[in-house]
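Here the complex is missing a single protein chain, while all its other protein chains stay put.
Entry: subunit A
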Amino acid sequence: MFKIALQAFITAAKGLAITLAHLFGARRSREVLDVRKADYFDKQAGVTTVQFPREKMPIPEVARYQLDVEIDDCIVCDLCAKACPVDCITIESVKATDVIGKTSDGSVKRLYAAQFDIDMAKCMYCGLCTVVCPTECITMTDQYDRSMTNLAELTYSFAEMTPAEVEEKKREWTKFQAEEEAAKRK
């Protein structure tokens, strides 16, 4: 019994020495280091806390956090919405009567994006949508610090069309279809 107690006291003393070293080591802060640096794991002494809103850890430019869509490059193919495992992307398209332009990589745009919403509250940051995108218009950015007071604000809307424009494009398409039907019947 005394042997066990003595052992306990010796190990307790060792533990106390370790915590005392940390107590005095807390006089300095561990500097904010980039995780990509080779000596990242060598610096073990000092306070690790990052005072978040005031200081931030460096992250790579190609970090994969919140989604962003370059709507001018989008051909509204709906592949990203189909690939999404949690269905956080909602796309509504309106057919155009003719080619409406080209994306920056030369793909032809034939559809208007009436609605392109991404619900960031649902997104699980898997990045599958960015893989399937043929024009690489949907990308992951280095933005991660977005807190909202209202849940609806976490649904990002990327479509640039006003409801009136959508109505007009829809009417144009119906008219175009009707004209085609009429032309066929002749």
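Criterion: a contact is a pair of C-beta atoms (placed from the backbone, for glycine too) under 8 Å apart; a residue touches a chain by one contact, two chains touch by 3 or more; residues count from 1.
Rule of thumb we're sticking to: contacts and distances are computed from a predicted model.
Engineer: Given the options "Multiple sugar transport system ATP-binding protein", "NADH-quinone oxidoreductase subunit H", "Sulfite reductase" or "Sulfate adenylyltransferase subunit 2", which would UniProt use as the protein name of the unshown chain?
Structural biologist: Per the UniProt record, that chain is "NADH-quinone oxidoreductase subunit H".
Engineer: What residue numbers in subunit A mark contact with the hidden partner chain?
Structural biologist: That gives, for subunit A, the contact residues 1-2, 5, 12, 15-16, 18-20, 22-23, 25-26, 30, 46-49, 51.
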